[in-house]
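Accompanying notes for the structure given below.
As you look at this complex, bear in mind that one protein chain is not there, while each of the others sits in place.
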Amino acid sequence: MKFSSRTTRLPLIATAIVLVALFTVASILYEGFFSWRVVANLFGDNAALGIAAVGMTFVILSGGIDLSVGAVLAFTTIFVATLVQNRGVHPTVAIPLALLVGTALGTGMGLLIHRYELPAFLVTLGGMFFARGMAFVISSESVGITHPLYIRVLEFGLPPGAATPLSSTALAFLALLAAGTLTVHGTRFGRNILALGGSESSARLMGVPVGSTKVAVYAVSGFCSAFAGIVSTFYKSSGNPADGVGFELDVIASVVIGGTLLTGGVGTMAGTLTGVLIFGTIQTALTFDGRLDSSWLRIAMGALLLIFILFQRLLTRART
Amino acid sequence: MKGDRVVGMPARSRGISLLWPLLGLAALLVFNLIFTPSFFHLEMRDGHLYGTLVDILNQGAKVTLLALGMTLVIATGGIDLSVGSLMAIAGAVAALLVTQTNLPFVAVVGATLALTIVAGLVNGLLVAAAGIQPIIATLILMVAGRGIAMWITHGQIITFERASFVFVSNGHFFVLPFTVIIVLTLLCLTVFVTRRTAIGLFVESVGDNETAARFCGIPASLVKFLVYGYSGLCAGIAGLIAASNIKAADSSRVGEMMELDAIFAVVVGGTALTGGRFTLVGSVIGALLIQTLTTTMYNLGVPPAIAPVPKAIVIVSVCLLQSERFRSHARGIFLCRAR
Partner (left out) sequence: MSEPVLKVRDLVKTFGPVKALDGAGITLRAGEIHSLMGENGAGKSTLIKVLTGVHSPDGGIMELDGRTIQPRSTRDAEALGISTVYQEVNLIPTLSIADNILLGRQPTRCGFLQKKRMRQRAQTALGRLGLILDVRRPVGSCSMAEQQLVAISRALDIQARVLILDEPTSSLDEREVEFLFKILRRLRDDGMALLLVTHFIDQVYTVSDRISVLRNGAFVGEYRAAELPRLELISAMLGRAFEDVQQLRADAAELEPAKTGAFLDAVGIGKRGVLAPMDISIAAGEVAGLAGLLGSGRTETARILFGIEPADSGTLKISGQPVSIRSPLQAMKQGLAFCPEDRKSEGIIPHLSVRENIILAIQATRGPLKLLPRAEQETLAAHYVRTLNIRTADAETPVMNLSGGNQQKVLLARWLLTQPRLIILDEPTRGIDVGAKAEIEKLVQTLRQQGMAVLFISSDIEEMVRTCQRVVVLRDRRKIGELSGTDVQPDRIMNVIAHHEG
């Protein structure tokens, strides 16, 4: 298979064009759509999706897949909510603990995948069942969070005092996105991930520590899923074990629409951001419209997926 | 080497051993025999058979059907993630036709199944002709399918009362629930068609070594194309049963996660995700094992929501049992102990 720089850049440009086009059409159709408030909410409302997508980008770039993100998110929300609300644990203790648990779960799955050469698909499916079940073990009902710290964090926004500031969840997303971008595109670890996804056998022959990279990637995804769960507790002021069913699908779709090849090795964090924003824009436009129900979100995402996958296939095939 | 043969079994040909899935199922049944004796209670009422075992067969019908289609897809080295969404589409279309038209129910079933077969064939086209990885190709319909189903029903839950439709999931045929009859019929038909013709052999050849199969003159692309159509058919029937069961088309919930249960059933049954040898009976046992597990926990008072945990344990154990590396590891530990 031959790759040109077009394989990397064209999908990204195409997604960006789709995003701009969607936003423009929505701005023309719906009054008040073209506003700072919509943009700020785009980041705030889709923070959990975006954060999980950052983690998923790591996994997919390495040539793997993680189906457990939605369940890990749900587990984290109820884990934190129960600790804070029912056990009186301070959020500053509960939150790091939840992140640790998420990372440990990801690491465990990564170890199984690497050590025993198991298909990522099945192992993370197991992880998904496990996390979902454990979420319900903790509590079968939604738990609201009323801790003062939560209220203070929710009131926080940048710039302070603005009419519609960027919310704290949006800021968390942007911070994680920045960290993800730096890691993937600016470190040796990032290059090793891209090499692993580009060609595992070559990477091994070129001296890339394939095993530890693989495990690390799933650990990162576990961390991000847990982080997404924490953001979700802030966004909803509650934890719910039934949260995020089918969430992994939205996450994978956003990443792929962002131009990351599901086969691994090619993709950018900027693309993932674009994919998430496309998802958010369609969703916002649907609420503005009011006549169209949420089924259109899924149909539109499916159509975009189809177009982008065929497009990528053409790009890679045309040169073979 | 592909490790798709169960530990300790002689590597015989017609060959995936059903021993392990059967042992698993038996273990569960014995467990129930001890802890919930009523589990095995059967009684005849109005000429119909009732009891927990019958419920398991009845409630497991949907996953069993999906697993039948999934088995053939996986045997070719593929996977079909779209079956859950296809169930939703089938339910939506059938409910719409039943409530909005006067078409006879047979025609409704025919139209619905034709639609899901075509949808499955589209997956097949993406895989066989466009050369897209199966997991990606079917992801598209998995995402869009549910949306399409919701669009068909306008986001509403369409309820219906048509007796013939309600009968599909709630009726009895002689002593058994009608769903059990459907599953048995399709199982027999599929076993017959795959094993009494060369189709099964072709499927296994393509999944085991596609290049070699091509070099023998086997139409590998056509085989791959068609199995997705068959998976679509199975999903369609499962969708009809699901809708009939609740007398409504609930597009947003029906068939959710069921594709994963189906894949799980196939793997537990002994067919390897890498393709090749398949066993339809094994997949049925796998599906029943899942359903029995769920029912057992329900009987024990474990909330249904927690059911995924033991499921996760089973799935990872099965994966490990099939892993060549884990087996050599385990043997190593065992030998160390023995010394």
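We call the chains A and B, going by the order they appear; numbering starts again at 1 in every chain.
Going forward, a residue touches a chain if its C-beta (ideal position, glycine included) is under 8 Å from a C-beta of that chain, and two chains touch if they have at least 3 such contacts.
Owing to the predicted nature of the structure, the values given are computational and were not obtained by experimental measurement.
Q: Among the chains present, which touch the one that was left out?
A: A, B
Q: Check the options A:Val59, A:Val72 or A:Ala203 and report the residue that touches the missing chain.
A: The single option touching the absent chain is A:Ala203.
Q: With the full complex in mind, choose from B:Thr190, B:Ser205, B:Ser283 or B:Ser323 the residue touching the hidden chain.
A: From the options B:Thr190, B:Ser205, B:Ser283 or B:Ser323, the contact with the absent chain belongs to B:Ser205.
Q: Kindly note down the residues of chain B that lie in touch with the hidden chain.
A: That gives, for chain B, the contact residues 2, 4, 11-15, 196-199, 201-202, 204-205, 208-209, 211-219, 276-277.
Q: Pick out the residues on chain A that sit against the missing chain.
A: For chain A, the residues touching the absent chain are 1-5, 7-8, 182, 186-188, 191-192, 194-195, 197-199, 201-208, 265-266, 319.
Just so it is clear, only the chains that are shown with their structure count from here on.
Q: Counting in whole Å, what is the centre-to-centre distance of chain A and chain B, each centre being its mean C-alpha position?
A: From the centre of chain A to the centre of chain B is 29 Å.
Q: Help me check something: in the complex, which residues belonging to chain B touch chain A?
A: The contact residues of chain B facing chain A are 79, 130-133, 135-137, 139-151, 154-155, 251, 256-257, 260, 263-264, 267, 273, 303, 305-313, 315-316, 319-320, 323-326, 329.
Q: In the complex of these two chains, what residues of chain A are touching chain B?
A: On the chain A side, the touching residues are 65, 67, 71, 112, 115-119, 121-123, 125-130, 132-134, 136-137, 140, 241-242, 245-246, 249, 252-253, 256, 262-263, 293-303, 305-306, 309-310, 313, 317.
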